[in-house]
Structure formats: C-alpha cells, structure tokens
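Below: the structure, in structure tokens.
A single protein chain has been omitted; all remaining protein chains appear in their positions.
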Amino acid sequence: MKRLFLFVILSTITALVAACGGAAPEPAAPAQEQPKAEVAQEEPAKEEAAAPAGGEEVVTIGYTASKTGKLEVPSRGQTRGLELWLEQVNKDGITLSDGTVVKFDTKTYDDESAKERVQSLYTTLIEEDSADFLISPYSSGLTDAAAVIAESYGNVMITTGAASDATYKKGLTSVFQLYTPASRYLTGAIDMLAALDPDAKKIAFVYENAKFSTGVVEAAKAYAEEKGFDVVLFEGYDSETTDFAPFLNKIAAAEPDAVMGGGHFNDGSTLARQLYEKNTPVHFLALLVAPPELQFAELADAALGVVGPSQWEPQANYTKEAAAAAGLEWYGPTVAEFAKAYEDKYGEEPGYHAGGGYAAGVILQRAIEQADSTDPAAVKAALDDMNLLTFFGNVKFDTTAESHGLQQAHEMVYVQWQHDDQGNLVKQVVWPVEGQSAEPIYPLPR
Amino acid sequence: MDQFIASLADGLLLGFVYGLAAMGLTLIFGVMDVINLAHGPIIALGMFAVFFLGPPGLGLHPYVALLVVAVLGLIFGAIIYFISVHRILDGPHLSSLLSTFSVNMMIIGVGTAIFTTTPKNMDFSIGGLAFWALNIPFTRLVGAFIAVLVAAALYVFLYRTQQGKAIRAVANNRAASELMGIPSTMTLALSFGIGTMLAAVSGAIIATFFSFSILSGGVYELKSFVIVVLGGLGNPTGALLGGLILGALEGIVPVFLPVSWVPVIEFVLFVLILMYRPNGLFGGGRS
Amino acid sequence: MTTVLEVNNVSSGYGEVQILWDTSVKLEKGKLTSLVGANGVGKTTLMRTIMGLLKPTKGTVSFHGQDVTRMSAHAKAAHGLILVPEGRQLFTEMTVYENLEMGAFTKRAKENFAANLDRVYEMFPRLKERLDQKSGTMSGGEQQMLAVARGLMAQPDILMIDELSLGLAPFLVLDLFEILKRLKDDGLTMLLVEQNVQMALAVSDYAYVLADGKVELEGPSRELAQNEHVRAAYLGI
Partner (left out) sequence: MSFKSIKYPAFWISVGLVALAGILPLITGSNTTRETMFLVLTAIALASSLNMLLGYAGYVSFGHIVFLGFGGYVGFYLIVDHNWSLWLAMLVGGLMAGLLALLLGKAILHLRGAYFALATIGVNEAIKTFVKNFDLFGGPVGLEVNFLVYKDYGGPAQMQWTTYWAIFGLALLAVLVSYAIKFSRFGLGLMAIREDEDAAMVLGVRTPSAKTWAYVLSAIIPGMLGVILFFRNSSVEPEDAFRLHRSIEFIVMVMLGGQGTVLGPLVGAATYDTLRGFLLTSPLFKDLQLAFAGLLLLLIVLFVPTGIVGWLRGRFRQLWRVLE
C-alpha cells in the first residue's frame, strides 16, 4: 500500500514538474528553440549542397489516425494503405532532375476520433516534426479542424476519407480532395435502380444523423426527385443506434421499392442485418461505407444483394488502355499490383479506405515529380494541373476560388454481395455497367 | 395501426432487457449509494463474454453461455468493488462517481486495445414469429423471457433468502448489520457483484440480437439512468417497470415523430422526473 | 467467578479526537454490569470499541481470554458478543419478522432459531402481533423492544445494551427493566449503559462510573449507590 501511495505521489509530482517545466521559461525556451534553429538552417543547406552531388532529401508526411474511438476501423485501412505506399516509394525514392533523390518519412499521432486535439497535433506535426506535406485524418469533421492548420501554414494536405462537400466550399487553397464528394455517393445507385426496374417508384432514405451521410442523402434525395422517384421516407438515426426496429416499422408502413442510406460501418451493417431478420419487404438496398468493407460478409445471408457505393474496388478496371482511350495520363501501379502488394503485406484484401490511403501517397508522389521540387507552391501548382488516372481512378481537382480542391473527376463504383459458384459470399462490382464484374441481382433475395 | 402495434411490441420486448440492465445499476445504488459509472462498459463486457463463450468462440450455446457470463460477472463485480469502491464508500459522492468512472476508462482503454472497436456479431438466429402485423425474432422473445426470469429470481433472492435479506439489511443500516454478525464488506461486495452480473447478463442478451463493440455499453448506460430514475433510484422492481415504460416510449414515439426525437423526450422526461418525483414515478424506494 | 470480557487500558476515539483514556473494565459471567456517567464521557465509545466498530489506539480487549482487539464487529457477533446500539438502529425498511431473522444471522444463532423465537414472542407479545409490519413505522417503545428482541435472537454470550430507556415512557422503562432482570436470572452476562443511574444501580450487580473518558469509580452497584460522591453527582440526593 505504502509503495503504491509513493508511486502515485511520485507520478503526480513528475507530472507537475513536467507541467511547470513547460511553464518555466528559462530552461525551456533555449532548449526548445535551439534544435529547431539548427533544423531550419540545416534543411536549406542540405538541399543546396545536395543538388550537385545528387544527394538525398527526406520529405516528412504528417497525419493523425484514429487509433482509438469510433473511427478506428476505417482509419486503420487508410493508415495501412499509406504505409504500404511509403514502403514502396522508399525503395528507389523519386529522382528529381537535379539528381536529388527524394525519400519519405511519416509522423503520426492518435486523434482519438475526436476533434479537440486535432489542431494541436497537426501543429505539432508541422512545427516539431517538420512535416512538409499532410494527409487528412479520417472523417469530414476531423478534416475540417485539420484544414484550418494546413491552411494557416500553407502546407499541402491531401484528404482521403473526408468526402463532405462543405469542407471544400469554404475558400481553402491548399487542401485537395481525393475522394468523390458526398453529393455523388448515391446518385449512381439511383441510376442503377432506374435501369434495373423501370417500375420502381418509391425510395426510403434512412441515414445516420451525421455530417457526411446527411450530405450524401440530401443530394441523393434531390437527384431522385429529379429522376421522378417519390421519396416516401426521409429520416435520420443517431450514430450509436443499435436497434433499428422503429425504422423498420416505418419502412414497412411506407412500402418503398428501395431503401438507401446508412452512414458508417457499425450502423449500416446493423441496419442491413435487421432488415433481413425482420423480413422487411424491399427490393433494393444501398448503404454507405459498410457494404464495401470485407467484414460485411459476416452478416452472411443478410449481406446478400446489398449494394454499396465504393470509392474503389479491387475489381475496378482502371487501366493504362482506358487512360489512353480517354486521353488521360496513367500513373502508378495497376489495380492488381496494388491489391497483391497489400494482401502480401497485411493478409487481407484492400478496401477503399486502404486504397485511398495508398492513392493519397501516389498523388503526392506524382505531384512532386511533376513539380520537380518539394517546394510547396510548386507541388500545389502541380496538383492544380493534375488530371490523372491511377489504379484508384481519375483524379482532378477543382481550381475555382469557391470550391478549390473539391474532387471533380473521380467516380464511385457500386458493389453488391453475391454468391459465387461455391456458394461463398463475394463482393462484385455491379455498376457502372462498363466496370461490371457481375450482373446485379434484383430484387433483393428475401 | 399495424405500425403502432408492431412498434409497441418491439419496444416492450426490448424494455424488459433494458430493465434488467437498469436493475443492476439501481441495486448497487440502493445498497451503497454509489452510481456505478462503469455500468456501460460492464454491459459491453457481457456482450464480449457471450461472444467468446458462444458459437463464434468456445462454441457454447448462447443461452448456456449466459450462465457462465453470470458467474463471471459476479466475480468481476466483486473485484471492482474491492479495487475501486470499498475504500471510498464513506467518502463524498464525487469520489465514487470518479472511481467507478476510472474503471470505465480502464475497461474501454484495454478493451479497445484488445478487441478494437470493430463491431462484432453473434450470428445467432432461432427463427421468428410472424403473425398479423407482428414479426418478432425468437431471440427477442427469449431475451425478454430471460430478463423476466432473472428479475423474478432477484426478487425471490432479496425477499426470500437469508443472504438476500442480509443485502437488504446492509442497504438499510450497515452498522446495525455488522452488529448482528452480517459481514457487511462481503455483503457489499456480493451486492456489487450481483449488480455487475445483471448488467453483464443484459449485455449478453443484447448481444444475441444486436451487433456490438466495446463502446456499445454507453447507450445502454444512459438508458439505464433514465430507467432508474423512472422507477425510483434504489428500487430494483421499479427498474423493470421503468424499462417497460422506456421500451413503450421507444415504440410509440416513432410512430408520430421522427425517431431522433425519442432521446429528446426521454431525457426531458428524465430531468422532469428528477425535479418533481425524485423517488420515481411509483414513489417507492428510499426517501 | 470467571471473567468473560476484559478491557485493558484502552484508549480510543474518533480520528484525532481521543475520548477514552486508559480505561479498564471487566465483565463477570452471569452478572449484569452497568456503565454510568454523564453525557459525553465515553460510554458509547467504550461499547463501540469493545465491539470493534472503533479500533483502539492503545490497550486490548479480550473475550473468553482470547485477544479480540483487532477482530471485526461481525466476527465478534458470530462469537456471541452482541450490542443493542443506541437509537435502536433497526432495519427500518424491513418487517419485524425480518428484523428478528437478521438478528439470528450467525451460525450459532441459527441453530437455536426456533427456541429463541419462542422466547422472544413470549417476552414481547406485542411484537408477535406485528410480524409483518415495517419496523420503521412502529412506536418508539415497540422499536426498543424489537431492538432488544433482535439482540436476543443472536444467541448472545454477552449482551450489551446502549441507552435502554432513552426517550421511552416510564411504564415502558419498567417493563424493559423487568425483562433485564429475567435475563439476568436466566444467567445471561450483560453490560448496560444507562443514563438513569438510579435504575441502573438498582438492577445491576456491579457498576463503573465513567468521567472524562476514564473510570472514576467502580464497585458493586449496591455500594456505589451508597457512595456520597455518586449520590451527590448522579443521583441528585
């Protein structure tokens, strides 16, 4: 007991000293300033000296990941994708025209899926860890907070996993969105439904009450009404919802042909499961985020026939030939190369968050090559000019002042869980038609 | 009308399980005046326990696994009691609120490290009942039935057995029980264990029909607060009724309003009852 | 004569406030010993220290020759050392019968449950009529009866009663003292703390007078009742 007590006292005192140490200017100030000054002097010196000798430059990429909290799962995919890219790019590095070889390093912290520390952590990344380029955290909310910091330092930030349109309509200049924005997540699903069943008229939207999903369904609702559908139910649920019974009853009462919505993995998979268990009679079910995840297969029969928009799938058919046909530049590994490398490293098939993490690195890599420099302004200009096809799809950023950085070219694909010949659940790309790996099943097998 | 009936039935069936969880919270409060802020994570641990004992893990039938969960819950609760509650029992309320909250943080912290926050599914189905407007999976029916059974067992235990009466005696007057030879510390640990057990079992039941993660307990913890206040703090039988009321509310309100208004109504009701009927809707319990 | 309980040079109190200073008390088997003195001299503190609700800072308590200073209250109760506390301390939310049951919680008491119950019913017929009533709703006198009855259900070796007569109507006090006499005749060892010094000295065999946390005087009750100082200070004669 006594020892325990002592330990507490000691640890609190240490903490106190640490706090006071931070607050006491005399020792802290020079100690903190000196190394920074050195770094500041060293870097340009190194660059200049390196140029003729064809030396090496290490570029630091900073980002926070949600290692704890509700966003942990998608955030992990994103991090893994990025780490894979890092490993690959560092084999040879990027050789600039002056012979400098650029290599990359990453710095990362846990943002706990919460906004409070994001700004502080990004400042630390830029100031202490001298991050030259940034990758966004996962989710639109956290990215909003991080964007303020990126913008105030003028550091380029590639966002992945931050689809909300609103972020890019606030007058940003150095933030670039890799994902298809939220407003275009479900529009394809509506086209698909119209193509599959000309008689389908009624759609119910049941979605998570959060920034991203609300943005998605509001755009989708407008699009559906424009296409002549009746929106018979439009209602949000709380992020922590585990019991969807009230919604199922409302859906049953509204008798829609299709249900669309969802939000993130947890709620979406639960909704799909309960719709199945309750035998709710719908013909078409499209949910955000959850269906493309591999764990969705754990729902077994409840997963069958469920459609989900995906930023990217391993079955996607983005190829050099397609790029040539469309007059686009092709860059980076092929879909198969990426998928294989990812599986070799992590023992699982990559999902779109993983693809996004990797693609964020690839985009940056290409921009540095194009700019032939690691200078932020030059890289920014290269990103503005970019119109690229990669394994992840087409990437082109909006360059207008109002919505600078908003993704313009990237398109969603739609997956559906189906049985293969052995009766195993597999994910197939069913839309758009030109990218199909299988015919869609319609109506939902219930 | 169909929607109303279906919705009400769904709500009520869940209400029993909510009530069971809340019983654990209110029992602990009734006996030792402690609001157990580790309640939610304990519910979540119950979910994980049945998951790992059940088909996805050791392969026990989920309802057999429930029994094991109950025993584990009891032991775990007693351990929590000795570590975090015993020393500060006579301290101010703040101490017990914070010490149980620290247990909450530890469970969530370790739980996230081990289980991640990826949701888990039991994939357990035993068919369902469909007639008229109703469509009820048997898991829900059995869950509600078990909840009632456990509640009844708790009642019999507290009012018909020597050990149970000793718990009530300690709740009523700890010093006097000690004088009569009742080992009050052990009795308190037992009560905390039973409270924990009820939470864990309710979590395990919930896991047979909903997906869950280590963070899932939070929702049920807040529901338990509402129920406990509805039924009267410290009144286990009131908690079951409170659970039913909450379940009914969750069933009825969505028929007329967007579902997102349900929690608004719940919490406004919660505050109003605290303000005007702090002993619960049925007035019983401790004054 | 055998000494069944011995308190040796005990000092005790609450936190930093010391109440008892070097107090020694002995209980003889089968005798009724009383503890008298003004308010706040430490009578209740002594009882609580004997029971183990308070831990003495100095000195020892031995019971049947065994050192029980550090033993917890419930363990002492299990050995037959029973205190009927000041202010009754009933289980007010429980019925009369349940209170009696809780009195008989220990193993030794359970073995004699039926016999003790009969004896208690016979001594307190009023209680028998109200077995299902919540004890908190009874009158003060009935509550005191229940407190004593609950103590008797515990199959005591030594019964200690703190403030038997406090706040009761005189006729009830007489009834209760009659019962004490009967218990003494049955051979029960008892320690009585009582504000009514006259009654206490009249009923007990031996008495201690406490003042300022110390034993001021002790002796057979009959002699103390004749003592000039006692007469002047406590009996108002």
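Lettered A, B and C in written order, each chain numbered from 1.
Just so it is clear, contacts are C-beta pairs under 8 Å (C-beta built on N, C-alpha and C of every residue); 3 or more make two chains touch, one makes a residue touch a chain.
Because the structure is a prediction, the values reported are computed rather than measured.
**Student:** What shown chains does the left-out chain touch?
**Tutor:** A, B
**Student:** Taking the entire complex into account, which one of B:S99, B:N121, B:T139 or B:S177 touches the absent chain?
**Tutor:** Looking across B:S99, B:N121, B:T139 or B:S177, the contact with the absent chain belongs to B:S99.
**Student:** Have a look at A:D110, A:D191 or A:D385 and name the one touching the chain we're not showing.
**Tutor:** That would be A:D110, which touches the missing chain.
**Student:** Identify the residue among A:D98, A:D238 or A:E411 that touches the chain left out of the display.
**Tutor:** A:D238
**Student:** Which of these touches the unseen chain: A:T60, A:N90, A:N209 or A:Q295?
**Tutor:** The single option touching the absent chain is A:N209.
**Student:** Spell out the interface residues on chain B facing the chain that's missing from view.
**Tutor:** 29, 33, 35, 83-84, 87-88, 91-95, 97-99, 101-106, 108-110, 112-113, 222, 225-226, 229, 233, 258, 260-261, 263-264, 267-268, 270-271, 274-275, 278
**Student:** Name every residue on chain A in touch with the hidden partner chain.
**Tutor:** 4-5, 7-9, 11-12, 15-16, 18-20, 22-25, 28-29, 32-33, 36, 67-68, 109-110, 112, 114-117, 119-121, 123-124, 126-128, 141, 144-145, 147-148, 151-153, 166-167, 169-172, 209-211, 214-215, 236, 238-239
FYI, only the chains that are shown with their structure count from here on.
**Student:** Farthest from chain B by Cα centre, which chain is it? Let me know.
**Tutor:** When every chain centre is compared against chain B, the largest gap points to C.
**Student:** Could you put a whole-Å number on the gap between the CA centroids of chain A and chain C?
**Tutor:** Computed from C-alpha means, the inter-chain centre distance equals 75 Å.
**Student:** Could you list, by residue number, the parts of chain A that touch chain B in their complex?
**Tutor:** Touch residues, chain A against chain B: 68-70, 72-73, 76, 209, 235-238, 240, 242-243, 245-247, 249-250, 252-253, 265-266, 269-270, 273, 277-279, 295, 298-300.
**Student:** Please name which positions on chain B make contact with chain C in the complex.
**Tutor:** Where chain B meets chain C, its residues are 162, 165-166, 168-169, 171-173, 175-184, 286.
**Student:** Spell out the residues on chain C that touch chain B in their complex, using ranges where they run on.
**Tutor:** Within the complex, chain C touches chain B at residues 51, 53, 72-75, 77-78, 82-83, 85, 89-94, 98, 101-103, 105-106, 109, 150, 154.
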